[in-house]
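A single protein chain has been removed from this complex, and every other one stays in its place.
Chain IDs A and B follow the sequence of writing; residue 1 opens each chain.
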Amino acid sequence: MAKRKGLTLTDVLITVVIALVFSFVYSIWGGVYTALEPLGLHLNQLLYGMWFIAAVVAYLVIRKPGVALIAEFAAASGETIVMLQFDVMLIVYGLIQGLACEIVFAIVKYKSTSLMVAVIAGISAALATFPLDWYYGYLGQLATWNLLLMFGFRVLSGALIAGWLAHLLYRALKETGVLKLVGNGHAAEEGL
Amino acid sequence: MCIEVEKLRLKFPESESPLFTGLDLKIGKGEKVLIVGPSGSGKSTLLNVLGGLIPDTITIPMKADRLELPKSSAYVFQDPDSQFTMPTVAEELAFVLENRQVAEEEMAPLFTEALDMVGLDVAPERAIQTLSGGMKQKLAIASALLQQADTLFLDEPTSMLDGKSAAHLWDTVRAMWDELTVVIVEHRVEALWHQVDRVILMDDTGGIACSAPPEEMLEVHRRLLDRYGVWHPHSWEAAPHLPKIAPEPGTMMEAKNLSIRRGGRPLLTVDSLRIGKGEWITLEGDNGTGKSSLLLALMKLIPSGGKVLFGGGRISRTRHLAGRVYPVFQNPELQFITNRVFDEVFINLEMHYDDRTARRETDALLERFGLSHVAHLHPLEISTGQKRRLSVATAAGGVPEILIFDEPTFGLDQRHAFGLLTMIHDMVKRGTSVIMITHDAEIMRRYPSRRLRIEDGRLVERGDRYA
Partner (left out) sequence: MPEAVKRYSTFADRVNPLVKIFVAVGLFLTVILIHDPNHLFHLAIIMFILLFILSGVKYIYIALLTGAILFFGFISSLYMIFYGEGTTTIFRLGIIHVTEESAVRGLHIMMRGITLSFFGALIVFTTRITDVFYSLMQQGRLKPKYAYSFMAAVRMVPIIAGEYMALRRARKVRRALIHRKYISGLRGFISTLVTLLSQSIRRAWRLGVAMESKGFDDGPRTYYHRTTYSIHDLHFVLLILLGVILSAFLGEWFSPFDTVDAR
């Protein structure tokens, strides 16, 4: 039996549907996110981590290189598929956030499923697009307290939602037994 | 020989004991074989080995002393939603041809030919999601045809279809199977039994209990079939004899001038529907006539015109009758909330009893529904039959006054179907009213006190009225 390396078709399909389910969540959260915006106090940033939770969950489930990136791309384009809205920015942001998670996962060699790794990935993704936001949204010209508020909320949200909540979902998902379907290609033949 | 397997051994990585420990099987070229067996006997797994999906696509460790498999095989699976890749009919058929590297300009004539052969008359650009269940399965067969395989594997292809569509599907399959070797795993076998060359009965220890031509199977081995709880054309002769129960006086629920619309068009109108205490009502009608919608409308889960009365009062919101009227939906998965089978029942009972009694009652209920051995598992982890029984158990826990079932016996083997019907009978005897959608003519004939049918967008009463 040939052991299959890299991402199999099933791995990719599973990654994509995980992202798609989260696209639905985004589509619903998008409303809340927007409703919090007019205050301008960046309360919406507290929900920011929801935008890249898919990458962390997909990684925890499959643990192979590329999964986080594909999940983020799928989640961003899922928005297009679900809501029929094409937003380049979303795709560019998704790819950058996916890449940030990917780097964290590469450092742990795609092995660890610890809460710590999830939280660090969440924070990295939250920070990854900051430079781009800086240029796009003229953050340098924002009152300092307001900027710090935005920064703090975003990091907090990355850690809580994309890290802690993602890990909670992963553990709950594991209990359903469905993860037995994922990558059980290493099983031994002895005893048969 | 088309298929030859000697001493097949196979073990799921997560299970303790192997599923197959030396299974032998031969299937001749052009033979049509039906495989039946109790749930958990490994019928689908065997099918996946025979078609070469295990161990390459599905990585489950297996070994065999000799393994001769068909050169090319095609599958039709149970669930239409998880066997199509593409959004439209043409794209889905093209998917198979692209895999075979057929040139783009040759594709369109091949679609037409395949759709003609299965008698599916739809525009190629039609979205698959708009097709009915029967049409989807025909599309799956058309796509299998395009694979030009010499062996066709069918894994419970009619389990999501009503009786008429199922019979129609088997006609379609029979019309095209002359040249092919065909291996079928199926629960619902009435229309199929006498068409195949051989029936193979699997036992519950991963072996083959018996293999014989269909007539011989029924004449000589019928007791074996019943012992393993497998459906066969005479199953109902062994069905439980449940005397019809006379309804008690009194009206539980009433619907007046109900009108339901779908997609902006009227779907169904109900002038008057009265559900009496202790009635067992069956609801029949073709796919897509609005049976499920009617049940949802009674629960106020979808909008409808007219009024629904319960316990004398008019109902405008679901929560006014939730708990007292309890539906068991077709997808029991979506009804589960906790992560233990035990908790799923317990959370209903803890509202009525103190903790110790609630636990004891939960154990008793699980025992009664044959779920004790899976009490510690996640509700999403257990088998389809167990899930359906669990969803009924959650209903029984709350002791509702009306139980609503959407095809409760669907996908169950004989043993579990009969068990469930007996349980429903028990509940009716204790005064619960039951209304159930079913496609099974035997159930309609044997058990209900009243039969309703949806015809041409109206709800009509059918004979056999008890009272």
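Here is the rule we go by: contacts are C-beta pairs under 8 Å (C-beta built on N, C-alpha and C of every residue); 3 or more make two chains touch, one makes a residue touch a chain.
No experiment lies behind these values; they were computed from the predicted model shown.
The chain that is not drawn here is touched, among residues A:Ile18, A:Ala55 or A:Ala162, by A:Ile18. Listed residues B:Tyr75, B:Tyr228 or B:Phe405: the one in touch with the omitted chain is B:Tyr75. The chain omitted from view is touched by exactly one of B:Ile35, B:Ala64 or B:Met107, namely B:Met107. Among the residues A:Gly49, A:Gly78, A:Gly98 or A:Gly158, only A:Gly78 touches the chain that is left out of the figure.
Contact between chain B and the unshown chain involves residues 48, 51, 53, 56-58, 73-75, 77, 79, 81-87, 90-91, 94-104, 107, 128-129, 143, 147, 296, 299, 301, 318-319, 322-324, 326-327, 329, 331, 333-339, 347-348, 350-351, 380, 394, 397-398. Counting the whole complex, the residues of chain A in touch with the unshown chain are 7-10, 12-18, 20-21, 24-25, 34, 37-42, 57, 61, 70, 74, 77-78, 80-82, 84-89, 92, 135-138, 140-143, 146, 150, 165, 168-169, 172-173, 176, 178-179, 181-182.
Methods note: only the chains that are shown with their structure count from here on.
Chain centres here are Cα averages; for chain A and chain B they lie 36 Å apart. Across the complex, chain B meets chain A through its residues 9-11, 13-14, 18, 55-56, 59-63, 339, 377-378, 380-381.
Of all residues in chain A, those touching chain B in their complex are 1-2, 4, 172, 175-178, 180, 184-185, 187-189, 191-192.
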